[in-house]
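Yeah, one chain of the complex is gone here, protein chain that is, but the others are all in their spots.
Going by the order they are written in, the chains are A, B, C, D and E; count residues from 1 in each one.
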Amino acid sequence: MTMATRVDGRKADEIRKLHIEAGVLPNATGSALVSLGETIALAAVYGPRMLHPKHLQASDKAVLSTVYSMVPFGTTERNRPGPSRRSIEIGKVTRQALEPAVFLAEFPKTTIDVFINILQADAGTRTAGINAASVALADAGIPMRDLVVAIAAGKIEGEYAIDLNGKEEELTDCDMPIAYMPKDNRITLLQMDGDMPLDDVRKVLDLSMKSCMQLYEAQKLALRNRWIKAAQQQEARTEG
Amino acid sequence: MTMATRVDGRKADEIRKLHIEAGVLPNATGSALVSLGETIALAAVYGPRMLHPKHLQASDKAVLSTVYSMVPFGTTERNRPGPSRRSIEIGKVTRQALEPAVFLAEFPKTTIDVFINILQADAGTRTAGINAASVALADAGIPMRDLVVAIAAGKIEGEYAIDLNGKEEELTDCDMPIAYMPKDNRITLLQMDGDMPLDDVRKVLDLSMKSCMQLYEAQKLALRNRWIKAAQQQEARTEG
Amino acid sequence: MTMATRVDGRKADEIRKLHIEAGVLPNATGSALVSLGETIALAAVYGPRMLHPKHLQASDKAVLSTVYSMVPFGTTERNRPGPSRRSIEIGKVTRQALEPAVFLAEFPKTTIDVFINILQADAGTRTAGINAASVALADAGIPMRDLVVAIAAGKIEGEYAIDLNGKEEELTDCDMPIAYMPKDNRITLLQMDGDMPLDDVRKVLDLSMKSCMQLYEAQKLALRNRWIKAAQQQEARTEG
Amino acid sequence: MIIDEGYIAALAAKGVRADKRQPFEYRKIEIQHSPFSKPEGSAIVKIGNSTVLAGIKLGVGVPFPDSPNEGVLIANAEFSPVASPEFEVGPPEEDAIELARIVDRGIRESHAIDMEKLCITAGEKVWMMNVDIHILNHDGNLIDASVLAATAALMNAKMPEYDGEKINYDVKKKKLPLKWKPVAVTFAKIGNAIIVDPTFEESKVLDAGLTVSTKDDGNICSIQKSGSAGFTREEIDMLLGKAVEMGKELREKLSHDASILKF
Amino acid sequence: MIIDEGYIAALAAKGVRADKRQPFEYRKIEIQHSPFSKPEGSAIVKIGNSTVLAGIKLGVGVPFPDSPNEGVLIANAEFSPVASPEFEVGPPEEDAIELARIVDRGIRESHAIDMEKLCITAGEKVWMMNVDIHILNHDGNLIDASVLAATAALMNAKMPEYDGEKINYDVKKKKLPLKWKPVAVTFAKIGNAIIVDPTFEESKVLDAGLTVSTKDDGNICSIQKSGSAGFTREEIDMLLGKAVEMGKELREKLSHDASILKF
Partner (left out) sequence: MIIDEGYIAALAAKGVRADKRQPFEYRKIEIQHSPFSKPEGSAIVKIGNSTVLAGIKLGVGVPFPDSPNEGVLIANAEFSPVASPEFEVGPPEEDAIELARIVDRGIRESHAIDMEKLCITAGEKVWMMNVDIHILNHDGNLIDASVLAATAALMNAKMPEYDGEKINYDVKKKKLPLKWKPVAVTFAKIGNAIIVDPTFEESKVLDAGLTVSTKDDGNICSIQKSGSAGFTREEIDMLLGKAVEMGKELREKLSHDASILKF
């Protein structure tokens, strides 16, 4: 396995320009905005709140619900609003990527709703969405075992690289997103499409997990900034 | 502002041939048929009746529900059955035009359902529908503050006119429907699309409100005829 | 009325090669597979089971529900999955063909669900489905007044014939399916499309009812085989 | 609406009906031809208090690949919630679909319209004929009323002019190529009694129903059994005969215009 | 969310608002032009805590038969569940549809865009202009925010190149043929008090609402009354005047870019 050289000058294992901001939506219990290059994901968390109708409740834990959707103007060609087979599948794997991180048993009979809006799509939207959702859950004050970090890898001219952008992705049919909880060494999402020898899969996993640690620090920093700001606002209000 | 001259010989402030008949549908609690030229609107009122499911009920008043729809053969080109964005919006503004007239607080937890069917569309369907609904509500014996009368105004070759027919409407992009409760001087529906100086809007409002009084008399006459007929039938039954 | 001669050498009143097998689906309460030439129908029965939501329950009997559908690859041109107007109507007449046979009053508040899947369609699918459903209901141990047998008749070059196959059906626009309970002499489904003098309808009914008796024996044989096999399995388990 | 099922059934057992009709007597039938100007053909039919509108709209479209030189017939039925308090929570889709399909097959299978005459350019352009049924008041036997209304609308329909590019709906002259006037006759079995033209109440308690459509030549063009019970073979034979007979009477009514735009 | 309706209404009666604004005072308005690179035009508009995105996408399609030499405008609005706990069980379709139609008519009826300039080949190919509104945080008065966002996005939109066969979204140069900048002003009547720019709480207790859209020349291009009560004629006359006046101020804000990608 050799490393790819890239049009935008990045190294094979280098992620795009990353920006994470927590607490961006006043109405939501928690929220976060993640941009990774041109890809922009927004997540809002509402809850825990009572789940209706009753027969959907779980008596011993909260139900985590995730909806993934894209704004119609977020892609080069306008994409029609409303759920697609793709967005329904992504909603499911996103939920399963987040569930291991949340102490759901603390909120029986409730629902915790995570809404992910892709505001702009330039590859890597499902992993950007998971990063945004992770920060939004923490911002909502929901008890978590760990943050969930996610990144996708792919192939450029036969060589592997991390965090492909849209132009790069057009030229490949290899895509391997993962989500990861570093503290416990848990891989909570793993998908792959393409054609890879067993050994390559393992090596790409190594690469991706390394990048995950970068996202881990960025998520923690964004939350720290959010709490500092909230404290300052609180102080200003008390003084005011 | 000058007045328009019209293909069908009407004066600018003259409405089309009007016919109102109350009590046309045996099954409905109240009903009315309104024809205004070639435009024919039918309204049926069912209720007050208990609203299910319970969480839709209002504990302190009846919920007024209005559905506006058009028969598929009511237009020059067949129009597909089922709700459209246009019919949903008209349903909403129709409901809001009628609500101020109905003593909803008298029937908590119930629904009063108003169904408007446009049997033939030749412009002015939403206002014809409101007139039909007003008479149908009264025919249903539902306590009302006042009848609601409605008419639309538009422009013909740059000049304003009342109650455009379909041919006239094709040539204009100005449309201003209003609904009005004369007793209390309440405008309960007002919409406008077009391009009008402020002063013109006010003058057209004057025109429309004048026509409204004509419709007011016609609605009252139709209800009177209905009650006379009902009394005669009652008498016949008693004697028979 | 004269009799048709047929491409596949069958006599006018001869049905296609018939195979019926009961108890083919482990999960279902009862099930059956019926093939009639190239037409293959599968029926699964679930229930009686409590019907939810409650307001759909009948307090004095079970509700019989029937859903008729076709696999997408069951026809020459792929047919889109999901209910069509045709399949909804067939679901209804199938239910009404079966209801007279089932002692519904024995299971108040429950539903008995009959799902019919046409695995391959070569004409006569609704009657094949009814035969499969009849055997599946019996296989489910649901108390029945009688089995329901069904067959369709049509026209070939102006002459009547029983159990048309797909090629034959393409050339005719006459179709007359019936369902029949022999014990009580009850016709529980009768449909006809075409153009037939009154006398012909009666003669074709005679033909169809004769074929029905053949299906009646075949249904009974399939159930007998099923019970023998079940008893043997039971014995083997006890000894094992 | 509370229906005393026991009462209706008890009456039926005695051969008596709540509205005093004979078992094989229709309610009053009124037909108005062309009540509307927008559709190419239209009719209002009342059977007792059941009121049904039918409208025919013609457009130009592409024929089906397997019948390139025939016009296209599309029949549709809507149970408007104006028609019955039962339709409160949404009309019974199954029944509306069955009704539409009976109207559709009644016209299609009887070859009531010469569909080849609705071809403009084979394989490319044909007339699309929409027959829409709109129920305004439901007091039973919607099928017979709907088939009557559809046939009446076909009789009075006039085709708009078409210049090969655009339809001119302002000029309508030519009649539709109508060959037959199909009508439907619906029977209901309540206990052991059999009646024609069931009211709403009667159809709520019926055990089985049978609709038979016939053409002008007395041939049967469509049969549909309904309801949760069966008919004996003898009953079927009797009713098929009755339907041919009563169909003739209904067909005669189609020539008269009752001219009431009052439902 | 628990709203003390009595409190808000009592305040209104005294001409006072919970956030201390004057009756005819808007909240802080922020507009960011072109926050996104994928859409041809885009804007974020905040009015207080209400946050709205607008995006313009251009494609090539077939014109409507009755306007063969005009581009096609399609406006759509989505109430994303991120925007409010109220949208939990699915956003209120009726309100989203009304909002979309007000934005649509605000652009269409004011002739804000010269649609004939969006024709490529008459009767065959024209630009399809999608204006999509996406609500991110709902704190009332979504209409004014949405119309502002749509107009801003139209102002900054640039058309992609089209060589007659394919659109090249990588090269965008030409501006849209924008003739007018429509803006909407929304009033609410609570009891007898009338205010502008209602918050979420205020819109929950309002008796009636009135939205008036105006153009740069002060002409009115759209009116929409809402709510369950009526206005007197005198109130309407007063508010139409106010709308013309306040519309001017809003339109001025459109030239400034607040440049915040922070909702």
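Points worth noting:
As a working rule, a contact is a pair of C-beta atoms (placed from the backbone, for glycine too) under 8 Å apart; a residue touches a chain by one contact, two chains touch by 3 or more.
The structure displayed is predicted, hence computed values, not measured ones.
Although it is left out of the displayed model, the omitted chain contacts the following shown chains in the full complex: A, C.
The chain omitted from view is touched by exactly one of C:15, C:28 or C:151, namely C:28. When the full complex is taken into account, the listed residue touching the unshown chain is C:120, out of C:120, C:134 or C:188.
Residues 21, 24-28, 31, 33, 38, 40, 42-44, 46, 49, 52, 67, 69, 71-78, 81, 113, 115, 117, 119-122 of chain C touch the missing chain (whole complex, contact as defined above). Seen from chain A, the chain kept out of the figure touches residues 85-86, 88-89, 91-93, 96, 99-100, 173, 176, 181, 184-198, 201-202, 205, 209.
The rule we apply is simple: only the chains that are shown with their structure count from here on.
Note on connectivity: the fewest chain-to-chain touch steps from chain A to chain D number 3. Listed by label, the chains touching chain B and chain E alike form an empty list.
For chain D, the chain with the farthest CA centroid is A. Between the CA-based centres of chain D and chain E the separation comes to 48 Å, rounded to the whole angstrom. One finds 31 Å separating the Cα centroids of chain A and chain E. Centroids of chain C and chain D (each the mean of its C-alpha atoms) stand 29 Å apart.
Taken together, the touching pairs link the chains end to end in a line with two free ends.
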